[in-house]
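Missing here is one protein chain; the remaining ones are kept as they sit in the complex.
When the chains are written out, they are named A and B in that same order, and each has its own residue count from 1.
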Amino acid sequence: MKKPIVLLLSAIMAATLITGCGKKDTPKEDTTKNETGNEQTENTKNDGGKKTLTVTTWDNDTTPQFSATIKAFEDAHPDVKVEVIDTSADEYNNKLTVMLAAESKDPDVIWVKDMGSLLSMASKKQLLELDEFIAKDNVDLSVYSGAAEQLQVEGKSYSLPYRSDWYVLYYNKDLFDKAGVEYPSNDMTWAEYEELARKVTFGEGSDKVYGTHNHTWQALVTNWAVQDGKNTVVAKDYSYLKPYYEQAVRMQKDGIIQDYATLKTANIHYSSVFKNQQVAMMPMGTWFIGTMMQSQTSGETDFNWGFATIPHPEGVAAGSTVGALTPIAIGANTDVPDLAWEFVKFAASAENSKTLAENGILSGIQSEESFDIIASAEFFPSECKDALKYTNYVFDRPLDENIDEVRTVLDEEHDLIMIGEYTIDEGIKELQERVAEIKGY
Amino acid sequence: MKTNKSIGRIILYILLIAASILMLIPFYWMVISSLKLNKDVFSIPMKWIPDAFHFENYQIIWKKLPLLDFFKNTTKLTVITTIIQLFTSCFAAYGFAKMKFAGRNLIFLIYVTTIAVPWQVYMVPQFTMMSRFGLTNSHLGLILLQSFSAFGVFLIRQFYISIPEELCEAARIDGLSEYGIFAKIVFPLGKSAMATLVIFTFVNVWNDFMGPLIYLDSTNLKTIQLGIRMFISQYGADYAWVMAASVCSLIPVVIIFIFCQRYFVEGVAASGIKG
């Protein structure tokens, strides 16, 4: 009985020795930190030293959207250390689901990736209610121009709006000049947009310039169908999607946009298509402004670009757009609720909004001032400042408890329509049936 | 007769070379992609020979990713896990293959069938449990999770079964204890099986992504695959860099394989069974 255990022990010892050797040149304290990272965090929380606050982020290294706020907060609160748990964007929600299910003390502050997960976390009681904090500190929710109320779940606030993004129409000025066509205006219908796209499609073979670009997201067709605010993507009757799918399929057939199947199989990222000057226009979210500015700064691209307000359906006022909010919330099991609230309040404040604007990010508070700050940045196409303004804003997806499931179905049917396996009518019919199955209509 | 044989040999060679090329195409593509400009990686039609070689891609990823730390962490996890798994699996396999005890078949059946439960199903309860033990966000937790696989036991058992029973019986008559038989006879005979398990475990732990994703929070604990996935998520369009990082992550696994594969050439005569 003893022998195998002795053998096992010696095996483990051998293993530790081997890795011990591999680590020779790293300082000793580094190793111990590795092993006990968790406990140390909790210790510092208890003793009188620096207080620690844990926040969750995604893709933290490439965008300043979180790091700018974290840095500003640490500067303002020298006694607080903010620990970041960073995950890739694709897996962020999954990791959060597992962490929150374990009900551990961390994370304290959560940036919520989409409104669907806000709803599910709130209904699972994984987020702290903020109404008391808001009342106590007299936080004025009107600065968010209605966004804070839109984020409420069953009349309660679980989050504050941190970022706001909406769709605009990017264009490549050089390609428009080459084609001798006037730049897109801030007031176009979708029909006029298609007309324009046909005019700026030119060239052959590998030099071909496509008039516009539809990335593979289902949102880039369905968004325009919900732009008038009459329908949402969770519906009993999806016939309202038909004209928009007809347009997308027509443009694909006529070679105005790149072939969906090719984009999908070659895994082509929309930013490379635009940066490589293969398309003259591209509807995309405001987050791409920062990407383009960065690319111009680094010298990766050097063509002239700009953006216009997103086109609108016939009969809808110019400047109506579609977008989404990024809320910030507090984990229900946090051991430092007051500090976490301090951070959330700071992150969503008007003051921080300016810091974000300096980094090319549109916060939950939009003011003339923050637009001015963004527009004055280097490499921002300054004459496009007006295109940042919108008159009406609808969410790309409704706060619905089944939204993620419905989106899976939308994605699948979108796929089938765009590769030509289904006609539009077949796709819409199956979509309707499957959503009815989920929603129990 | 002789010419027949050499013609056969030539055909065999041609077949093997053709098949090898087919097998290696994606790897070739990875390497040339890692030497292209980001925007040229997915150019259509595919370019099999790039116009220029951009070795600076490797410098860039070296700067952007703490590759050295990732390598250290991954090596630590992989080596310890592989060793523990190898030893515990061999013990258990001997028990299951060569010993008779009450409940043996039932326990073994449970082992094998749990292999079939996808991790995604029990990920949440497992994480909750580990979190109560305080083992999340540490390498120890990950090592413990991956060290006791039913697969390893199953694999080694299949090999031990085919070791002739007479060999063990003879040793028992000579007065060797079961531990002695295991240590002196069965264990040394299982070298090629162990090499198979080492390769399997090594590749799996090295390439594991979901485990580290769920269990590791701090950047200084993260592994190479996790690092690459985070890199892909952030530089999704920069495919040349992604490929350069993938090529880097592959090298240690290739070395392990080349080292292990010599255990497949010795054959029975060399390892000592003579019937």
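The criterion applied here is as follows: a residue touches a chain if its C-beta (ideal position, glycine included) is under 8 Å from a C-beta of that chain, and two chains touch if they have at least 3 such contacts.
Just so we're on the same page, contacts and distances are computed from a predicted model.
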One chain of this complex is missing from the view, so tell me which of "ATP synthase subunit b", "Transketolase family protein", "Heterotetrameric sarcosine oxidase alpha subunit" or "Carbohydrate ABC transporter membrane protein 1, CUT1 family" is its UniProt name. "Carbohydrate ABC transporter membrane protein 1, CUT1 family"
Of the residues in subunit A, which ones touch the absent chain? 1, 4-5, 8, 93-94, 97, 100-101, 103, 120, 124-126, 259, 261-262, 264-267, 404-405, 408, 411-413, 415-416, 419, 421-422, 434, 437
Over the whole complex, note the residues of subunit B touching the chain we left out. 9, 12-13, 16, 19-20, 23-27, 29-30, 42, 44-46, 87-89, 91-92, 94-96, 99-102, 104-105, 107, 109-118, 120-126, 129, 144-145, 147-151, 153-155, 158-159, 161-165, 178-179, 182, 192-193, 195-196, 199-200, 203, 207, 225, 228-229, 232, 239, 242-243, 246, 249-250, 253-254, 257-258, 261, 263-269, 271, 273-275
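We take it that only the chains that are shown with their structure count from here on.
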Approximate Å spacing (C-alpha centroids) for the pair subunit A, subunit B: 36
Per the touch rule, the subunit A residues reaching subunit B in their complex are 3-4, 7-8, 11-12, 14-16, 18-19, 22-23, 26, 30, 33-39, 58-59, 61-62, 83, 85-91, 94-95, 97-99, 101-104, 106, 206, 262, 266-269, 271-272, 275-276
Can you name the residues of subunit B that touch subunit A in the complex? 38-39, 42-44, 72-73, 75-76, 79-80, 83-84, 87-88, 91, 123-124, 127-128, 131-132, 134, 136-140, 179, 213-214, 217-221, 229-230, 232-237
